[in-house]
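Removed from the display is one protein chain of the complex; every other protein chain stays in position.
And now, subunit A:
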Amino acid sequence: MEMIQFFIKIWPELYKGLLVSLQLSAGALLLGLAIGLPMALARTYGKGLVKTLATAYIEIIRGTPMIVQLFIIYYGLPDFGILLDRMPAAIIALGINSSAYQAEYFRGAILSIDEGQGLAAQALGMTKSQTIVNIILPQALRLVLPPWSNELIYMVKYTSVAFLIAVPELMARGKMIITQTFKPMETLFWVGAIYVVVLSVIAKAVDIIEKKLAIPGFQMSRED
């Protein structure tokens, strides 16, 4: 009963934090998509320097901790005269981090499409880019949904690192509540519970989208 009362008391504050967390997640995921998909295409189809640069980008981002990336963008970039507010800095850091992983999901999906699909498209007279847009990507995007939904779920949780640069997201609000109430266990319980509930809703939503986009037989070729 006490727990519930405590929850009712802290909910308005946590709710504000949750909204920030979700904004962060959405912004970072979209940025990650906007960078990740072209990177995947560059690494898969690019030649020479383009391929090398895309590969280097992906490997460097995947090879460094997210916190390092976050601090470089928030604390490091001002040295070069680039001053970002907390929220944009967090979105950019999380987005760049996510882009490398998303790029690899996309690349994996693209590579798993049978070579014959591209041959048939070319035989019809499609250009390479028409083939990618009309034949390869529509299939790859369906295949990428399961790993991509994992990324979505990780992302919502990863946003909690933004509290390190004092973005007022869910975790940061929790921390504030702890210092005000001296109730770390109760507070963290509810913070955790909110993550669980939100993430199950998201997982369910992704599930529905996957089913909507499913094509007869197409799932069978998906073995991950």
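Everything that follows uses one rule, which is that a residue touches a chain if its C-beta (ideal position, glycine included) is under 8 Å from a C-beta of that chain, and two chains touch if they have at least 3 such contacts; residues count from 1.
In this section, contacts and distances are computed from a predicted model.
From the set "Sulfur carrier protein", "Molybdenum transport system permease", "Aldehyde dehydrogenase family protein" or "Glutamine ABC transporter (ATP-binding protein)", the protein name that UniProt assigns to the chain left out of the figure is "Glutamine ABC transporter (ATP-binding protein)".
From the options A:Met3, A:Ala34 or A:Leu119, the residue with contact to the unseen chain in the full assembly is A:Leu119. Interface note: of A:Ile96, A:Ile135 or A:Leu170, the residue touching the hidden chain in the full complex is A:Ile135. Where subunit A meets the missing chain, the touching residues are 114, 116-117, 119-127, 130, 134-135, 138-139, 142, 215-218, 220-221.
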